[in-house]
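For this view, one protein chain was removed and the others were kept in their places.
The first chain written gets the first letter, and so on, giving A, B and C; residue counts start at 1 in each chain.
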Amino acid sequence: MEIAGIFKYLYEKLASTGLSQAWVDIISYSVAALIVFGFLAVVALFLVWWERKISAHIQQRFGPMRTGWHGWLQTIVDMLKLIQKEDITPATADRPVFYWAPIVAFVAAFMAYVTIPFGAGLIVSDLNIGILYIIAITTFTIISLLMAGWGSNNKYALLGGMRSAAQVVSYEVPMVLAILSVVLFAGSLSMVQIVESQAKIYQWYIFRLPFGPIAFIIYLIAGTAESNRTPFDLPEAEQELVAGFNVEYSGMKFAMFFFAEFVNMFTIAAIGTTLFLGGWQGPWLPSWVWFMLKTLALVFVLMWFRWTFPRLRVDQLMEFSWKFLLPVSFANLIIAGWMKYSKWFNW
Amino acid sequence: MSAPFRTEEFLVNMGPHHPSTHGVCRFLLTMDGEVVVKAVPYIGYLHRALERICENRTYHQCLPVLDRFEYCTSMSCEYAFCLATEKLAGIQAPERAEYLRVIMLELNRIASHLIWYGTTSLDLGAVTPFLYGFREREDILDLFEMTCGQRLTYNYIRIGGVSRDIPPEFIPKLKEFIEKFPRKVDDYEKLLTENPIWIVRNKNVGILSKELALGYGVSGPALRASGVKFDLRRDDPYSLYDRFEFDIPTGTVGDCYDRYLVRMEEMRQSLRIVKQALEQLPAGDIKTKLPPNFKPPKGEVYSRIENSRGEMGIYIQSAGDSKKPLRVKMRGGSYNQLQVMPEIVKGGKIADLVAVMASMDIIMPEVDR
Amino acid sequence: MDKAALTKYILDKFAGKVDLLDTGKVEPVFRLESDFLLEFCRAINSDETLHIDFLCNIAGVDTGERFEVVYSVASVKNRIRFDFKIAMAYENAEVESVQSVWPGANWHEREVWELYGINILNHGNLTRFLLPDNWDQGYPMRKNWDAPDFVRMPES
Partner (left out) sequence: MKKLLSAIKNLVVGLFTTGKHLGRHAVTVQYPTEKWTMPERSRGIVVLLSDKETGELNCTVCMLCMRACPTAAIDIQYDKDEKGKRILKDFVVDHGLCCFCGLCEEACNFAALKMATKYEFSTLNKEDLVWHTDKLQEVGRDVPYEKPERKKPEAKAAAKPAVKAEAPTEPPKDTATAETAVNPGKPSEELKPLTEENKENPGEGN
């Protein structure tokens, strides 16, 4: 609430300086974008550290401990190291493609945050097609992975890129269908309105039996696949493809992929929170705290998955999506539609 | 109809430095997309000429070399060599020494299987089991270090006995380990055995038929998983293995999952043997005194033991007038298991190749020597 | 089948073609001529009493006077194990491949060829695999092989 207020105050201040409306918009949105960028950079750094800590504690290790309290500075130090590293481009690489791939990944990962409501009124732009926009933007990630795979001119990278394309395309479908069932109920594509439609805890879509939990699980599975994490981390399956699409990347370009991956994971969790867990809604605490808590809880679940499960094989991955998730999500959509139509459980 | 969809096969060099080749092994894969059409293993990247080195060392000096033959189960390498030499020279180790050997061998088998468990799960994408496996392995290595002073290259089992008696704190610590290890194995099993992802990754992958296994000389858990109930500890007993009760787990299909189950069960059985050996452990001498100039008489022997990776055989030929062996040939289980791999990975995915390689428990130094 | 019975059985079955050596310390070691090898292997493989289905090991040996190729075989079914060997002079050392009987002999034979220079007839895939592909310094397991960086132990 307070942060949104500050932003509004800035906007009004700018408007009162006599600049034209276009300039006011440009400046204020740039500031908003920068704030979101900075926030996400911090979040990504935190998530990297957190993941390392969680994995370490699951495995009864310490994880990073040296830099700062329990190694909280570790990712920053890593970042500094990666910046200093030599940026290697393979001699036979397709240079422009190779060069642009991490940037596309980076930008696509950040663009999604335009329509994610971090709190009540805390949103860069409440598009009326919000969720559609996010789905469209996050899908950009595949293009970057394909570009990386192709541009590296490496067989492992190519295999990784191809895998990721196939994987993301196949998991997009059940994911969208799961989201659609929520949209059907909310009656809007706008993220803010979706959140507002679940004001009470029993209105959260995850609790709307029977379709809610199923849609949530489908979303979670597909989201794990979308963000290329175990058990669906085939594009970069270390034991098969060494590092998959980013096998040839080093230095800052690698860091950009790395960042994009963690930002994507946060995106998946944030969308999950918005759609199923009531977004920023919650008692006592400020709205953005609730949002962060829920999102981080989902992120934790994703990490927990990663450090517990083995990896699927590529054909099994496809089979799982097309033969299992897709029919289930269709059925779920039908149930949701029927529920909406019959006003059954329509609280 | 349009023209048929045309694909092109391409070559992928998997290795020598690849995360899942367990050492440095190179597979030249002919791939049709994700499908392996042909896999040709290339070995020799870890070739250290151990056999030649042994020919240039005295029998005692061979033992540290043997430690490096197959470093996951150094004890059994040493033991195989000592057994061969003892057979050659007609020496019998004291009973206490034999019991200590059995304890060490079985503990080392568990340690080796734990490495296998860890690396296999790692190869199939699960990272956490890897560290759980290594956690318990550390306990075993602590026991070894306490006894012989090293964690990996023990140089403990000697010709005619063992180098040192166990320290007093060994037995309580071993008992503690025996106490807790079954629970840990349960934990391992909880993580993987029934996990649906694990099952689909391993079931019916890399099926090794009985005939193929025997023809290619595949031995050990891989052979048993194919349904051949053959364990040298029971079928060609060496040391004191005929005094212990243990089961020989076998599989039915011979796929990766069977190999997994067989090895998991073997850990439990090994622990059973350790327990029995500890109960029966007699007091007494730990070493047969060897003549100062130890020269085995002229002769040759091929002696084999059951290693965690299969039949470990040492062929020694002695000229009779030298302190150095004329010829030492080491035969490890991995050698034949790697050899059979091209046959069973054909037509599978590249991920299956990784799964098969992991489940065969191939360790490259044993192949290359 | 115990050791004595096994020895007797083999000596009877292949009378005149197989000799028993006295070097075998635990298991019997037979010696046969190189032209009889393949026939012998097929016979012991298909023989019901022996049923040698498992080839443990093939070891090349350079005794300093001659080459030997030692085959260690076993029967998983009948729990039999014995060795047999072929001795040959240094010149034109060659031996028949036994892959047709035990396909697992492939790599063992390649190794014998690569490290000792004993030619394996009808092998089909005699290419270097332990040594570098462009190896041209002879056969490193032969007793007379030497290299400038070959570290000799102090005389003991």
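As a working rule, contacts are C-beta pairs under 8 Å (C-beta built on N, C-alpha and C of every residue); 3 or more make two chains touch, one makes a residue touch a chain.
Note that the coordinates shown come from a computational prediction; the quantities given were computed from them, not determined experimentally.
Residue-wise, the contact with the chain that is not shown comes from B:158, picked out of B:158, B:349 or B:369. Within the complete assembly, A:65 is the residue of A:65, A:80, A:136 or A:169 that touches the hidden chain. Among B:9, B:32 or B:187, the one in contact with the hidden chain is B:187. Interface residues of chain A facing the missing partner chain: 54, 56-62, 65, 304-305, 307-309. By the touch definition given at the top, chain B reaches the unshown chain through residues 57-65, 67-68, 128, 132, 135, 138, 142, 145-150, 153, 155, 158-160, 163-164, 167, 187, 190-192, 194-197, 287, 289-294, 323.
Note that only the chains that are shown with their structure count from here on.
In terms of C-beta pairs in contact, B-C outnumbers the other of A-B and B-C.
We define each chain's centre as the mean of its Cα atoms; on that basis chain A and chain C are separated by 62 Å. Centre-to-centre, using mean CA coordinates, chain A is 44 Å away from chain B. For the pair chain B and chain C, the distance between mean C-alpha positions equals 24 Å. The residues of chain C lying in touch with chain B in their complex are 23-27, 29, 53-57, 59-64, 70, 72, 74, 76, 79, 81, 83, 102-104, 106-108, 128-132, 140-141, 152-153, 156.
Those residues of chain A whose C-beta lies close enough to touch chain B in the complex are 55, 58-61, 155-156, 159, 163, 230-231, 233, 237-242, 307-316. On the chain B side of its complex with chain A, the touching residues are 10, 12, 18-20, 34, 121-128, 131-132, 135, 191-192, 195, 197-198, 200-201, 349-352, 354.
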